[in-house]
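As you look at this complex, bear in mind that one protein chain is not there, while each of the others sits in place.
Naming follows writing order (A, B and C), and every chain is counted from residue 1.
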Amino acid sequence: MRPDPHLMTPKDLIARRVAQEIRPGTLVNLGIGIPTRVSDHLPEGMGVFFQWENGVVGLGHRPPEGMGDRHLTDAGGSCVSAVPGASIIDSAFSFGLIRGGHLDLTVLGGLQVDARGRLANWMIPGEYVPGMGGAMDLVTGAKRVIVAMLHCVHGQSKIVPECTLPLTSPRRVDLIVTELAVIAPREDGLHLLETAPDVSLAEVLAATAAPLLVAGEVPEMDLR
Amino acid sequence: MRPDPHLMTPKDLIARRVAQEIRPGTLVNLGIGIPTRVSDHLPEGMGVFFQWENGVVGLGHRPPEGMGDRHLTDAGGSCVSAVPGASIIDSAFSFGLIRGGHLDLTVLGGLQVDARGRLANWMIPGEYVPGMGGAMDLVTGAKRVIVAMLHCVHGQSKIVPECTLPLTSPRRVDLIVTELAVIAPREDGLHLLETAPDVSLAEVLAATAAPLLVAGEVPEMDLR
Amino acid sequence: MHPAITPEDAAALIPDGASVLLSGFMGVGTPDRVVRALAASGRRNLTLIVNDAARPHLGVGPLIAARCVRKFIGSHIGLNPDVQAQMRAGTLEVDLVPQGTFVERIRAAGMGLGGVLTPTGLGTLVAKGKRVIEVEGKPFLLEPPLRADFALIAARSCDYVGNLTYMLSATNFNPIMALAGAVVIAEPEEIVPIGMIPPDAVKTPGVLVDHVIRRAA
Partner (left out) sequence: MHPAITPEDAAALIPDGASVLLSGFMGVGTPDRVVRALAASGRRNLTLIVNDAARPHLGVGPLIAARCVRKFIGSHIGLNPDVQAQMRAGTLEVDLVPQGTFVERIRAAGMGLGGVLTPTGLGTLVAKGKRVIEVEGKPFLLEPPLRADFALIAARSCDYVGNLTYMLSATNFNPIMALAGAVVIAEPEEIVPIGMIPPDAVKTPGVLVDHVIRRAA
């Protein structure tokens, strides 16, 4: 049954929209946070393999209560399952897949994305220094990078003219999906591709600190 | 039973003397030719692991006729066996062991060794170009390098003042064992350490094109 | 191969000020028993080379909580408030390295390579003060090898030769770190007789392992 987008949480709305970007038979890495939810919105039988940096290729759903094992975990250390055809690789091999151009898509959270499509997501100097983990390798190496994040934090736009936080990579990401809009960074700037259900163009523009390029009528996200 | 050194072939005499250099519990790589024979002269139970460049760690003897398998071979493609506790690694890992300082000893054949202890063993320009295979990595990376070769070829000394053939590595090898002598290349030159049974000092000196350093009485090889 | 030792024996081998490669990803694949023994030993000024700081009671957390560590080299410290606090207090130096660069630097050390040429980190803070080498028209960051005095390895099975196997996502950094410690200490879940691990199943050949820790009582 098609869920009512008006009843979805902002984070699930983002995850659902991102799930539509996933092509059959590809290798996909989902970051922690909103990106992790993406797999819940993917139809069965697409032959997609999800990998974690920790070496699992072919991640499955969370196992039933009491059936987890400490040897099969996600990047946060929580128990997971594996799909038929899953494989295990060591960390050097895992990042070889990522950096070597074998990863079709990564979906990552963001602190800021700027008008040149550059992502900052690993530290707030003097405040919060979690570290980059695998994010720099993912943004550098994945064939396609999607940033899945809330549009604003504390009322401030996370889509800014120029990143004030340290960059994860100078690479231009391929798509930004928030609870308000879908935006494609391109050579000439940030293209507004879609608005969320019940969100007006004016609302998106008001919530976005970076200039957005709008070409004609902007369609509404199709969350089928 | 102790074999009579007077009845051994020159190549077996070399192999037997080299075998005495092998320490218990070490990782050893034996090259093709005379070096391959070294393992036949090693006492059982020393806990030595022989590796080949092709990824076998823990090479055993040739299997009985009809019990070989094409999936377990030496560097020449002949069937071998594996000792209990053997393991298999891929080629990148195999050369990682070699180059990374994990290989205790390599025994290699030689075309020339010069007064600075430098080995040439991979080509004769315009005549014979087999390629270096793993020899350059072995000489560069092994903790200890022993050259096991006949002293002369076509009546010409293979121990020369300066290599005229392309070097395998500029590294000074640790020991040279021939059917005539045991020689240690050091900072100040080639030290004659031992002569073979029934071989006089004068014979060794006459058969050697490079200058040899002789300190006092030179003992005879002990081939127990 | 030496006979199996206790976690306390293993901890006693590691002096104050040593550098230690420690495997695990959020505590999964971390040799917990030797970590606890080392934390209890009161060791000081260790340099810890580990992917993440896990949590205070998880993975290498106990070593940090016990103030054994002077320097931390890894990729993620976000879930361990002890690290954040000690870092702010100036008692813990933290060197953050992108995870792919981190593991490849360790591999380079173990495999006798001069360093890593990676695109990761170019154009970011990570590139600061580092050499950029151009190869075939593309720039790469030169990252040096990363080795340590000790590597502490968590394995699934081990034989008395020291051959190791790992299990599922507890594999992670273990096979790479086992290459790059001057002394390698393995903490397996079980020790099996020699010859019981099929050669193709071995992930770390025993020739790399110096000490094996006894199974838990």
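Note that in this section a residue touches a chain if its C-beta (ideal position, glycine included) is under 8 Å from a C-beta of that chain, and two chains touch if they have at least 3 such contacts.
These numbers come from a predicted model, not from an experiment.
J.: Specify the shown partners of the omitted chain in the complete complex.
T.: Looking at the complete complex, the unshown chain comes into contact with A, B, C.
J.: Which of B:Pro43, B:Pro64, B:Gly131 or B:Gly216 sits in contact with the chain that's absent?
T.: Residue touching the absent chain, from the options given: B:Gly131.
J.: Of the residues C:Ala4, C:Val94, C:Leu113 or C:Val192, which one touches the chain left out of the display?
T.: Looking across C:Ala4, C:Val94, C:Leu113 or C:Val192, the contact with the absent chain belongs to C:Leu113.
J.: For a quick check of understanding: of A:Gly31, A:Gly141, A:Pro166 or A:Pro185, which residue touches the chain that isn't displayed?
T.: A:Gly141
J.: Which of B:Ile88, B:Val160 or B:Leu190 sits in contact with the chain that's absent?
T.: B:Ile88
J.: Name every residue on chain A in touch with the hidden partner chain.
T.: Here the touching residues of chain A are 25, 27, 47, 49, 51, 56-58, 82, 84-89, 92, 95-102, 141.
J.: Where does chain C touch the missing chain, residue by residue?
T.: So the residues of chain C touching the unseen chain are 104, 108, 111-119, 133, 135-136, 138, 140, 142, 144-145, 165-168, 171, 199-201.
J.: Which parts of chain B face the unshown chain closely enough to count as touching?
T.: Those residues of chain B that touch the unshown chain are 52-56, 69-73, 75-77, 82, 88-92, 95, 98-99, 128-137, 140-141, 166-170.
Everything below uses one rule, namely that only the chains that are shown with their structure count from here on.
J.: Measuring between mean CA coordinates, which chain is farthest from chain C?
T.: Chain centre farthest from chain C's centre: B.
J.: At what distance in angstrom does the C-alpha mean of chain C lie from that of chain B?
T.: A distance of 36 Å separates the two centres.
J.: So how far apart, in whole Å, are chain A and chain B when each is placed at the average of its C-alpha atoms?
T.: The mean C-alpha positions of chain A and chain B differ by 57 Å.
J.: Can you list the chain A residues in contact with two or more other chains?
T.: Not one residue in chain A touches at least two other chains.
J.: Where does chain C touch two or more other chains at once, residue-wise?
T.: 107
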